[in-house]
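These notes concern the structure reproduced below.
A single protein chain has been omitted; all remaining protein chains appear in their positions.
Chain IDs A, B and C follow the sequence of writing; residue 1 opens each chain.
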């Protein structure tokens, strides 16, 4: 952290806990934001390639959601209603059913969990255990599922786990994600071998909990074949399949859900981040009707069903998911992203493209280089972060709604930063 | 549930999980709300004695907060900024410091946890374990601290615990709350005996986690003497004292924090519910600076530091806590509440007053009667709920800002319902 | 430890782990033993008031068991037969049935567990969990049940628990033993209050595990009224009652089992220590036939059913339990012990008698004094140890078969040591 020229007002050092984090990399005070642009207190504009870690897939302050939300507030619409019935919840559910669930043939019901992703994961794990009568859940290497104790047990990151202060993180068996064993070894062979061996010490789990693209874990994307085989193993062993779509869902990877067109139908799907459309705290759990054995309030929480979020989430669905146009735009931008990141990867020896859709990045081989590139970007007005076990992936999470010109300009900044920081950079420059 | 005359739109049965709860008791669709009044789709008005379970201490849609929030949104203020620095966070923190922390001599820092009470509790437990190097935490009978695995372990309610599906809820030793052993037995004698005996099997914990008024556990209020002695035991054993002020804090019991004027300074304080002022998802953890050993993002979450909430929370502090007027009003209403509930308790054999401040209720001896009274209230336009291990307490959680006339009218409704439902009712009526 | 004059051969320091313990207090090399007498390498005789921690209730090397065991070995009787049928096992079981189980009306079956007390406890806890489908077991303050992980979880001693290296000791809720709350407070009131409160966080357990005299925990003896009430609470809550009779059973407290004449019939009884009669490793679990839901080898172990022990255990039953004579002798010696310990207690301000039967001691108020008394005894040829959370009880565990004259002489030695060490001693002597 550069302390000399820090823009950090003293109140933060004085009164905000050291747990604060993004503010250290992006050391300025932000005041306004619109679509893909953030503005700081000194009027400087930044292009946002972080998008609230995929919480702002529709950009900052979408004008239609803004209008509807202001109208709701101005008209004394319910702001907080626990889990009572409200007109806003009703309208949201009807829209969610007609625009998302029905067209995809999903019979699922929605559980309004506490408005955080980790809470949706906790609800999913509880329910899977209740439904199956089993306690172990299989989670995968490099998975990130949240920070409360139940979800943290499923999170691989050692630093995050260490934050629990030494208490046991129970109920999770770890299995290798698709890429974890290197070339030629299929982790699902391993998984199946373990489950088929009654003396392996690893029993059929309550559920498999998986992100189809690992948002924090380095943007590794599971292949459709892997996901289909996992679903089939789950079925064979009476285990539920839970797709954690908190970061990869809501259009981020090209379709509303990350598992579409993979030929699987998860038993549960966790949603959060961009689910509200506007960046408001909101989360939910999709679950099959036959698994809906919850007793009233058996999992509850004060802020379950954020009413402001119902308003904006409904508008988001109506505006972006009523037809295929938005998805086509994402596909186009995704292709551009692949191409541009490929160029960047080409500049760095050993670099690899990661992810899919608008959730792609470049594994530059190490955290130091990735961090340097992101810092250089920020110095040039681009907000962008790393991902991966070693922070080795430069991750592009632009709003899906980013104007193409701004997207390209941001990618130019990124490319320049990569060129600036890449180990072969000096040589290249010399060659020019 | 009365299905015949239910107002429940079919979308809820079709697509919302059975976990939904309050909507079952208050079976109508709400559309608008203002201060202590809620309005349903058919235009019927209700007085709100539930206040979002103490999340709406300043009432619904406070006009000043509303104005400020609309202005913020209209002006493209940041809606979601992860934990970056923003002008709204800065202003909130400065106000919180000058109006709350400094006047009370609290050196604490604020950790922006995920925007749910359970998340603040999880953060507190993690930090207590990190700071002390111990894993066990002492929680108390009838305590309610949240539904994620770490917080659920500290929650006493059997039904809630059962929702975890049989997985171990680790790291918590249960001790009796002040009233739990009946007349004449002091639970802290028991606690001290256990801690002083090296073969008791109960060791000095990382922390004691306690609500000073048990919001879900039956409105039992700890006495200042109990709290002081607990604080002193904690100190003697190197354990931290964590006050869970999620339901009892933010003015609910008469002062901003529930522990004021008790002569103790907790090591940590969890805040949520009314912390935003407007019912928005928002939570935080106050912690002593010397315990702020968090590494950046060691406990994190997408929605930590809800920016909309910073706006309304700041207005709430400025409007209600800049001088002593609001506190005086609460005291006045609290006295009225005590008097009126005393009258109601007098009508029911064996009934007892519970709680303090604007967090009082009547233990009517059983859940069936308490439920009947609440149902009768709802039929007469009053939203009110029960509390307690057996749902035996009729709990009044009116907005602190409720107009006195409306408060009295609501209490009239409650009294009438109690008279209607009380076992001696028929006789009394006959006698009239 | 006095290192200068240690009799410890160097091989022990060189090759035996520091975990060794009794050899530190009794620092000589023993070579022979007969009934209540031990003899060291230098021919010095010691009276044994420790009796292998109650493993030698019939004394060292009982001549009849010795003869039978030698005959068995000499005749190539089975030494190790896993859990196959053998003539010795058959004869033992038939004798155990006819002399112990039938006369006491006990329908129980015997499970041959691994030949250690802790293994019998592990088997009991497993079975209680299997039978009830519950995981928590209630154990009591100051209880000692063994050192393997499952039994250690039920053991109160902090030092022993610490040996587990920080791993969670799961599945046990701790409750206060009869004396733990001091005068006037009945721990079973507390227990019942907790179990009757659905929000106490403490649920009906799989079992209650209790020693009726706490051998390591300070010789506190539960009263028949306490035990009966506990049995009745267990029944009311569908919990099993497990009496850990490892140290207090096999005649130690006057009857074969410690619970006889209390009007209760435990669901399970753990036996070890003196069960073999000869000090050989041997343990077992008595269990009601209706709870015998074990699958073959579901709990097993190489040395379950020590065949040599079957031989000596049978002789022990035939010799000592065929009629009431032995029990009458124990009663007589117990009365003598009570009287003599009463005299000793009278010499030490605040001292209290503890225990019952031939399992009595004096709580001298602190571990330092108790340790000094035991050391003084050893210097005068008496082997005796302390007990209690603070090692504050001088514990007499003489063989039940000790000749009366030797018993009295040993008690003389103890009394002299107490007089020598008692705080008022010097004054008294000065006064003489």
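One rule holds in what follows: a contact is a pair of C-beta atoms (placed from the backbone, for glycine too) under 8 Å apart; a residue touches a chain by one contact, two chains touch by 3 or more.
In this text, all values refer to a predicted model and were calculated from it rather than measured experimentally.
Asker: Using the definition of touch stated at the top, determine which of C:292, C:339, C:368 or C:412 touches the missing chain.
Answerer: C:292
Asker: Can you list, in ascending order, the chain C residues touching the missing chain?
Answerer: Chain C touches the missing chain through residues 7-9, 11-12, 14-24, 26-34, 38, 41, 50, 52-53, 55-56, 60-61, 66, 69-70, 73-87, 89-90, 93-94, 96-97, 101, 109-112, 114-119, 122-123, 125-131, 133, 135, 146-151, 153, 159-160, 162-168, 170-171, 206, 246, 272-273, 278-281, 285, 287, 292-303, 306, 308.
Asker: Hey, which chain A residues sit against the chain that's not shown?
Answerer: Its contact residues with the unshown chain are 135, 139, 141-143, 155-159, 161, 166, 168, 170, 172-174, 176, 180-182, 184-185, 189-190, 193-194, 197-203, 217-218, 388-390.
Just so we're on the same page, only the chains that are shown with their structure count from here on.
Asker: Among the residues of chain A, which ones contact at least 2 other chains?
Answerer: If we look for residues of chain A contacting two or more partner chains, we find 166-168.
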